[in-house]
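Okay, here's the structure, questions in a sec.
The complex appears here without one of its protein chains, the remainder shown in place.
Chain nomenclature is as follows: A, B, C, D and E, assigned in order of appearance, with residue numbering initiated at 1 for each chain independently.
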Amino acid sequence: MRTQVALITPVVTAGIRTLDDVRPLERPDLSVTHSLLDAGPASIESEFDEALCVPDTVRKAMDAERAGAHAIVIDCMGDPGLGACREAVRIPVLGPCQVSLHVAATLGHRVGFVTVLDRIRPLIDRLVAAYGLRDSYASFRAVDVPVLHLGSDRAGLQAALAREALAAVRDDGADVLVLGCTGFLGCAGAMREALLEQGLDVPVVDPIPLTIHVADALVRSGLAHSGRTYPPPGRKARKGYSFPEFLPAP
Amino acid sequence: MRTQVALITPVVTAGIRTLDDVRPLERPDLSVTHSLLDAGPASIESEFDEALCVPDTVRKAMDAERAGAHAIVIDCMGDPGLGACREAVRIPVLGPCQVSLHVAATLGHRVGFVTVLDRIRPLIDRLVAAYGLRDSYASFRAVDVPVLHLGSDRAGLQAALAREALAAVRDDGADVLVLGCTGFLGCAGAMREALLEQGLDVPVVDPIPLTIHVADALVRSGLAHSGRTYPPPGRKARKGYSFPEFLPAP
Amino acid sequence: MRTQVALITPVVTAGIRTLDDVRPLERPDLSVTHSLLDAGPASIESEFDEALCVPDTVRKAMDAERAGAHAIVIDCMGDPGLGACREAVRIPVLGPCQVSLHVAATLGHRVGFVTVLDRIRPLIDRLVAAYGLRDSYASFRAVDVPVLHLGSDRAGLQAALAREALAAVRDDGADVLVLGCTGFLGCAGAMREALLEQGLDVPVVDPIPLTIHVADALVRSGLAHSGRTYPPPGRKARKGYSFPEFLPAP
Amino acid sequence: MRTQVALITPVVTAGIRTLDDVRPLERPDLSVTHSLLDAGPASIESEFDEALCVPDTVRKAMDAERAGAHAIVIDCMGDPGLGACREAVRIPVLGPCQVSLHVAATLGHRVGFVTVLDRIRPLIDRLVAAYGLRDSYASFRAVDVPVLHLGSDRAGLQAALAREALAAVRDDGADVLVLGCTGFLGCAGAMREALLEQGLDVPVVDPIPLTIHVADALVRSGLAHSGRTYPPPGRKARKGYSFPEFLPAP
Amino acid sequence: MRTQVALITPVVTAGIRTLDDVRPLERPDLSVTHSLLDAGPASIESEFDEALCVPDTVRKAMDAERAGAHAIVIDCMGDPGLGACREAVRIPVLGPCQVSLHVAATLGHRVGFVTVLDRIRPLIDRLVAAYGLRDSYASFRAVDVPVLHLGSDRAGLQAALAREALAAVRDDGADVLVLGCTGFLGCAGAMREALLEQGLDVPVVDPIPLTIHVADALVRSGLAHSGRTYPPPGRKARKGYSFPEFLPAP
Partner (left out) sequence: MRTQVALITPVVTAGIRTLDDVRPLERPDLSVTHSLLDAGPASIESEFDEALCVPDTVRKAMDAERAGAHAIVIDCMGDPGLGACREAVRIPVLGPCQVSLHVAATLGHRVGFVTVLDRIRPLIDRLVAAYGLRDSYASFRAVDVPVLHLGSDRAGLQAALAREALAAVRDDGADVLVLGCTGFLGCAGAMREALLEQGLDVPVVDPIPLTIHVADALVRSGLAHSGRTYPPPGRKARKGYSFPEFLPAP
């Protein structure tokens, strides 16, 4: 069996993510598809941005399920729409923040989170609490680069990530690190090297590759989210949005 | 000064809430306005419903601020859009679930929550965790009546509420109760009476009246939410939604 | 209806608080009365001081209820006698520490507490735990000025408060601040200004005004503390104190 | 060295406790003295009762220290006045609730508490939280006998204790039990026997003997409470009470 | 690349687990090897049993790493020796209890654990606490069948598992279930069917298949445990055991 994972990047910015980014993860028994949103924000850096991306993310998740995907990965570390998507489809839907934090917690004592902007600290704290992981959470650090500028100075970004990684380990007691923005894809290796040069053997989780591989593991284990926690949305009118699947039965 | 509170009912169902419901709360120095959504679900009973109500709830909150409101109350016990609205406006935005749980926690040792449907148990649990109130939370109970049927058998509803209230106090150790759906407006008195008849002196919080009065207390104390936790959304493109206020400066 | 709130300052020092301090809070539908203790400490800075203020605080609370008050506010951030007063009267009794911490927790992600002396750190920690608010508590800071010296150098006090406020926000991650001594009444505005000058939009809770307004909100919502948590004291002999109301029935 | 432990029963009821009760604990290197209060309640069953017992309990603790005691044990499971006494004296002051809960937590996975009246459930819960022991606390059970009636039907009391003990173990998952009232002195043996008859090997802590022995262990280890947590009360006026030791220096 | 996972069953009972049990998990890019212990207990049902299995489990882990394995899975839900093995080897070592609990926590709100014997309840509770997962843990249930009798009445076992599963969901509020003994391998399907027949859509985690797939995901993501949490054992004498690798350098 070839597992088919649908990666949904919940923004409208063309080119911010392409299939090329994740093609190296494909193998004979794993393929990945990719989609962006038609309606939603240019990037996600606030609860306001999250709110605007969810309706179309659910739409794209339902499309992916219908197109035969075995699992869905939401390409944002705020895991926007995770619950709503899970109510709307029955194949596993994975949030890279939830998966990365849980897996990181299995790899070492305490987890550090290194991300883009200080302003999302409360959002991440609330996710950590919602995921039941307060006891494993050591540190939040930000490089203070907005998402849409991530590509402009890759060397500067790597240096900033290394600096915050070091502080998370030395000052905050982190034993494992999680890259806190999916726009950091590919930065884990250099970050881990920078830590090793300081004598610190600390794993660095790159969320999208890990989450795609865990999605594959779930599919092969026959597991999906609980229908007790995420029952299908009832049928009712929902003005201004097109979800005919959940309209009242005629 | 006359405090002006804007109540936003985040659904599209005409008549499910009218200004008449809250007019008794008005007094010489407190007035209340009311609005429904133009786009959104008929009722809120899932994360999917919540997702669809938030964009227009934010719109209505921005409209209310512009119209001179001093505070905004979101009329749903899931507090949908609370964070997004707080980012978008600078007047206080209150969620009745957050306010009711916190105030209830000041009135007695442990709080019981009695609501419509068992399926929202995980949503409420996550709100309790996000609000930092796990230690005060005793009990979740549901009468198993969908929101849109609440009006059809008021006597049966009151009986079911009394039954679950009694179980929350006797079996789960609740000392204070919170009505878990704003559609229960006006049911607190009979519920408290039913408990007193059993010798149980237990306060019952009716969320909308309490939240409107607490909104007034915040306004008179000169308090609003923190800009550190809820900074304004950055300016950027957001396709499919009309928020010209947050478009990139020309 | 005009809500009548009785403010009880649980010390014996004449002039440390007068009705003039809270008169600005009065309005056509809210009046405030005030009393000091006849027996008790000059100020409250230890568990020993708290112990000596409680018996007469309960006496004053019972007097206020008999005199027609609708709610009682204890004028000390240690909330001394809160539980004993609640057992003794049936009108709502509010502690400014409990109310301020809970309301602050609704305004932002984490709460900082700025108070007089470092030695009360464990007392406040225990209140935070007893109130179920550990998850929302970011920071304890003290200006190291004893209560009875608060009036002597107001400018120095404001500077110290601003310094500790800044540290609480920048170093400890507080998003909202609570003034940790009711003797700081009136200092919130300058503190908030000092933070805004540093670009930090952080609300500062002045406990007595907020608690009086919340008392009003409870009264208008028909709420008081739970009789399950605070049942009346049984009737029995209590040597050395005069509480005829709770003597054994003859 | 012969350790001298002063037992202070913080009520005024003559005969409710006598030195004979604890004399069996004495041995060549351990002696016990005993005192009752001159001012305070007849028994302790509410926060109101606790408030009225603390001032004279502190007085008795200071007297005991002056008389040469090496340690003080407060003879009530609410540990009333524990902090205030610790501020006032430098020899160790022990609360039987704190000691019993902590020691019980070292003997088995989860601790059950079996006491007199259901109404003290919130008080005990708050002590458990204040002592940092929520994670070890399994169960609260009450036999519903007021303290002053404990002596009237000893057989009935033992039967009720056995019944609640069994429920705490079987239904609530307790692995160790703590007698929740010092008036239960001497009841642990029969309770443990009743559990063993059901095949349940569960230790039952009798708080006063254990706490006196732990007081001895502290004294022999040269340990007392922390001056950082319990600094001496400052010198100041305290009207209506006689503590010349803490008056302002002349 | 073909991932090679070494499964170590930490007991000495021949036939209790064979490679045939896990061969169905193999695929072109995943192979599994298997080993039993030479020294250790017949089964693991106590801390005593765990203690006796760890030294040889570490030995087998070091052998597997030397033989070219990419990851190691310990075949027991007590995760015995997880930390010691991680110190001794640098390839990822996975405990099925840790992996299953964490993954289950991503699939639904609260996790129920259904296992062999009630006596391991405290062991599992302590693992849950050590793994930082108290907030996600709903329920412990046991079928009361010793490990070595699991094979004797498979139908009876399945019925008992279904019964406890139902109780975990209905009475304890579990949304996801974890099979609590690796001897239950293959029982998840029938258990899930039994729940679906009652209208309960609840995933059931079969720990060994899931953990092997997650091991593969870690390997493909280039991740292993943290050297900060699990540094190599220092070199020193260790009498009675043969670990020449960790003897002092000559």
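Here is the rule we use: a residue touches a chain if its C-beta (ideal position, glycine included) is under 8 Å from a C-beta of that chain, and two chains touch if they have at least 3 such contacts.
Computed from a predicted structure; not experimentally measured.
Participant: Missing chain touches which shown chains?
Facilitator: Checking the complete complex, the chain left out touches A, C, D, E.
Participant: Check the options D:D75, D:D125 or D:D175 and report the residue that touches the missing chain.
Facilitator: The missing chain is touched by D:D175.
Participant: Per the definition of touch given earlier, which of D:D135, D:D153, D:D171 or D:E197 contacts the omitted chain?
Facilitator: Within the whole complex, the residue contacting the unshown chain is D:D135.
Participant: Which of D:D125, D:E164 or D:D206 touches the chain that is not shown?
Facilitator: In the complete complex, the chain left out is touched by residue D:D206.
Participant: Please identify, in ascending order, the residues of subunit E that touch the omitted chain?
Facilitator: Where subunit E meets the chain not shown: residues 12, 37-43, 45-52, 54-56, 58, 81, 83-84, 86-88, 119, 122-123, 126, 129-130, 132, 146, 148, 229-231, 233-234, 236-241, 246.
Participant: With the missing chain put back, which residues of subunit C would touch it? List them for me.
Facilitator: So the residues of subunit C touching the missing chain come out as 121-122, 125-126, 129, 134.
Participant: Residues of subunit A in contact with the chain that isn't shown?
Facilitator: Within subunit A, the residues touching the omitted chain are 108-109, 135, 173, 175.
The rule we apply is simple: only the chains that are shown with their structure count from here on.
Participant: Name, by label, each chain that touches both members of the pair subunit D and subunit E.
Facilitator: B
Participant: Name, by label, each chain that touches both members of the pair subunit A and subunit E.
Facilitator: B
Participant: Taking A-E as the reference interface, which entry in B-D, B-C or D-E shares over half of its contact pairs by residue number?
Facilitator: Repeat of the A-E interface: B-C.
Participant: Can you tell me which chain lies farthest from subunit C, using the average of the Cα atoms as each chain's centre?
Facilitator: E
Participant: Based only on mean CA positions, could you tell me how far subunit C sits from subunit E in angstrom?
Facilitator: 52
Participant: Hunt down the residues of subunit B that sit against at least two other chains at once, touch-wise.
Facilitator: Within subunit B, residues 108-109, 122, 126, 129, 132, 134-135, 175, 229-231 contact more than one other chain.
Participant: Please classify the inter-chain touch graph. Allowed labels: line, ring, star, complete, other.
Facilitator: other
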